[in-house]
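One chain of protein is taken out of this complex; the other chains stay put.
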Amino acid sequence: MTPALAAASAAPGFLSPTGVEIAFVLVGIATLGAALVTVTTRQLVHAALWLIVALGGLAVEYLLLTAEFIAWVQVLIYVGSVVVLLLFGLMLTRAPIGRSPDADSENRLPALVVAVASAAALVWVVVDAFRTTWIDLDGPAQGSTKATGSFLFRNWVLPFEALSVLLLAALVGAIVLSRKGGRADARAGGAPAAAPDREDER
Amino acid sequence: MTTTTLAVLVPLLPFLAAAAGLLIGRTAPEFVRPLAVLPTLASLVLAAVVASRQGGGPAIDAATRLTPTGSVPIDLALHLDGFAVLVAVLVALVASCVQIYSTAYLRDDPRYPSYAALVSLFTSAMLLVVYSGDLMVLLVGWEVMGICSYFLVGHYWETPEARAASLKAFLVTKLGDVPFLIGLFALAADTGSFRITRILGAVAHGGLDHPTVIALLLLAGVAGKSAQFPLHTWLPDAMAGPTPVSALIHAATMVAAGIYFVARLLPVFASSGAALVVLAVMAAVTMIGSGLAALAQDDIKRVLAYSTIGQLGYMSGALAVGDRGAAVFHLVSHGAFKAVLFLAAGVVIHAAGTNSLAAMSRMSGLARRIPDAYWTMTVALLALAAIPPFAGFFSKEAVLVAAEHTALGHRHVAPAAAGWTVLVAGLLAAVLTAAYATRLWLLAFRGRGAEAPDHGRQPAAMTAVLWVLAVPTIALGLSVGVIGDWFDGHRLVPSLTTAVLSTGVGLVGGLVTYGAWRHTTALAARVPMGSVVAHPDAEPALVEIEAIEARTAAYGPAGDAPDPADPGRLLLGPLHRHAATGFHLDALYAALFVRPVQAAARLVRFLDREVVETYVRGSGTGARWLGTAVRRAQTGNVQTYLSALLAGSLVLAVAAVVFANVNAGS
Partner (left out) sequence: MHLAYPAVLAALLFCTGLYGVLARRNAILVLMSVELMLNAVNLNLVAFDVWLRDRLHSGQALTLFTIAIAAAEIGIGLAIVLAVYRNRGSSAVDRLRDTAETDEAETVPAGDDEDDDPADAATRPEDQATAPAGKAKKAEATP
C-alpha cells in the first residue's frame, strides 16, 4: 500500500502535488460540464461535438495521472474513430440538424431521479471510503509506452490475442448486419419478397 | 341332513339363484325361467321338511360367530320355532306361486331376467329375516328387502307413476328404518347381545332399562315396513308395480316382516304398557281409515292395497293385546288369501283390459271369461270378509278373542285400554272390510253393459297357482285346533260371542253394500265410463302398464273415478272425497316434508351457484385483473425497464451499505 502522508512531503515533481490536483480539478470540471451538455442538448450533432470535448478532457486527465499511452490511445480511438462513427450514424439516420424537439423521451424524470440518486450514493460511498488515501505520482511513470509495451506483451498476451479475435468477430458481424436486402427485408416483407431482392443484390 | 343344514339351504338357494340369474341372465336366456322357479320350489320343499321336523316343539338354535365388534358381537344364528317355520313355508309357497305366475305374466318382458333374479333375492332376504336368530342378520335381510322392493316396484320405470312410487316406497320405509336401527342398538346395549334368545332371556330375568323408548323406536321401523299409520302412504302408490310383485311383497312377505318381528320380540314390547297402547291406537286408526279409503278407490289394486293395510292393522292390533299367536295365524292366512286376491286381480286386469272398477262395472260377462279367477277371487273375498268356514274367519276371530279377553281382564299381557281399542276398532273394521269386499266383487263381476272382450284362455301358469293358493285359503281354518300348539301354546279357537258378533257385522256390511249397489246400478247405464285397453295377444304385464296409463289419462291421478253408479259414494257420503285421497295424508306430507326439502335444495343450489361459484369465478377474475395490472408495466420501452432495474439496484446497494455501516458501528 502506498504511504499516505509521507509521499505528500517527498520531493515534488515538476508540478507540485497541489498543482496537479488543481489542474485535475479544473479539467475535471470542464469534462463534466461537456458531458452534461452532451446528455442534455437538443441539437444532436452538437451532442457529438461536446462528446469530443469530454473525451479530450479525459485524455488530459490520463496524462495528469501519468498514463501517457492510454491518453493517446484515447484520443486516437475514441475521439478519432468512435465519435466519427457516431457522426456517420447521425448522418445516415437523417438526424435533424438544428434543434430537434423530441430528443428526450418521456422517461426524463425517472431518469433524473435515478441518476441523481445513484450519483449521491456513489459519491458519498467513495468519499467515505477513500478519505485518507493519496496517490503517489512521484516515481517512475506508470503508464509510459515502454512500461505499457512490456506489461502488455509479457503479461497480457493471451487476452490481447482474444481481443483481436473479438474485433474480427465484431467486424464480420457489422458487415453481416448491414447487408442490404438480405436479412433486413426478409424480416419486413416475408419470404417471397426476399427472393427477388436477393436476385437484385446478386 | 340335519335340520340346521336344511334351514341354511332354505334362504341360500334363492340367493344363489338370484346371483346366477343376474350374472347369466343376458348370456343364457334359456336358463332364466328354470333358474327362477326351481330353486324357489326346492326352497319350499326344504322349508316344509324343516317345519315338519320342528313340529312346533322346542326351538332349534344354531349359531356361529360372524364378527366380533369390540362390544356386542354379531352372530350368524338360526332360531327355528313354530312361528319361524310356518311363516317360512308361507313365504316360500307364495314366492314359488309368484315365480310361476310371472313366467306367464311377464313372458315378453325384456327385463324379465333381472326381475326374476330380484324376486329370488327378495325371497332369500325374507327367509333370512324369518329364520334369523340374530338381530343384525335380520336387519340385513330387512334392508335387502327394502332395496329389492324399490327395484321391483319400479319395474315399469318408463311410467312416471312407477318411478315416483318406487322412490316413495323406499324413502318412507327408510324413514322408519332409521329409528329402527337406533332401537336395535339400544336394545343390544341394554341386553348386551344381538341374539334373540339372549334378549328374550334378559327381558324375562331382569327386564330392560328403557323399554318404552326401545319399543317406540322399533315400532317406527315396523310402521314403515308394515304400512301402519302414519307411514302407510307408500303402499297404495306401490300398486304401480307389476301385480305379481304386489302379491309377493304387499300381501305375504315384506309387509309381514314388521308384524313377524314384533311377534318374535313381543316380550320386549310387552314390557312397556305405553308402547302397547300406542300400537293399539296405531292399529285402530289404520284399520278404520284404510277401510274407509278402500271403499272410495276405483283402481282394483288400490282397493286391495288399502285392504292389506287394514288387515295388517288387525295383526298389529293382535300384537298390541299381546297375542302373537293370533297375529301370526292371521298373517299366514292373510298371506294366502291376499296373494290369491292380487294374482286374480292380475288375471282380471288382463281379461278386462282395465284396472278401473268403474269401467269393469260397465262390462258384462267378465266372470264367464275368467272362471278360475272368478271362483278363487270369490273364495278369497269371503275369507277377507271373515265369513266362516274360510281361513280369514278363524284368524280374525283369534284376534278379536284376544282383544276381548284383554279388555275384560282375562289376559294380563297388555293393558285393558289396548284391548278395548282393538276390539271396537276391529268390529268396525269388520263392517268396512265386508263392505269393500262386496263392492269389489259386485263392480268387477256383476257389471252390466257391453260384453267383455274375449282375450282367449288365460295362461295355465297364472290360473293354476290361483287354485294352489286357494287351498290354504279354504282349508287353513281347519287347522285352528292345532295351530296354537305351533305358536305359544294357548288355543286359538273362536269364542261364540265374538264369532256371532263379527260375522253379524260382516254380513250387515255386505248386505248394506249390496243394497246400495242395487240402488245405484241403475245409474250406470246412463253414464258411460271407460278406460279400456284392448290387446288380445299382449302379455298381461303390457296390458297392465297400459291400463294404468289409460286410467290416469281418463280419470286423473285421483284414487276415485267420477262414477255416480259407485255404491261407495252412497255409503260414504260426504267422506267420499276425503277417503279417495287417503284423507289427504299425502298432501300433508308433501307440505311438511317434501316442499321444505325442495326449497332447501333450491337454496343450496342458489348458494352454490351464486355465492360459492362467485368466489371461484372471482378468484379467476381477480387473477386476470392482477395480470392486467402487471401488464401495465410491460410497456416495451427499454428505458423504462432499465430505469426500474437501476432504481432497484440502487436501493439494494444503499440498503446494504447502510446495513453494513450500522452493523459495523462505522
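As written, the chains take the letters A and B, and residue 1 is the first residue of each chain.
Keep in mind that, in the parts below, contacts are C-beta pairs under 8 Å (C-beta built on N, C-alpha and C of every residue); 3 or more make two chains touch, one makes a residue touch a chain.
None of the values given here were measured: they were computed from a predicted structure.
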Displayed chains contacting the withheld chain: A, B
Residues belonging to subunit B that touch the chain removed from view: 620, 624, 627-628, 631, 634-639, 642-643, 646
In subunit A, positions touching the absent partner: 2, 17, 20-21, 24-25, 28, 31-32, 35-36, 38-39, 44, 47-48, 51, 54-55, 58, 61-62, 65-67, 69-70, 73-74, 77-78, 81-82, 85-86, 88-90, 92-93, 95, 100, 102-108, 110-112, 114-116, 118-119, 122-123, 126-127, 130-131, 133-137, 139, 142-143, 147-148, 151-152, 155-156, 159, 163, 166-167, 170-171, 173-174, 177-178, 180, 183-184, 187-188
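By definition in this document, only the chains that are shown with their structure count from here on.
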Whole-Å gap between the CA centroids of subunit A and subunit B: 102
Residue numbers on subunit A that touch subunit B, as the complex places them: 105, 107, 110-111, 113-114, 117-118, 121, 125
Residue ranges of subunit B touching subunit A (in the complex, touch as defined): 637, 639-640, 643, 646-647, 650, 653-654, 657
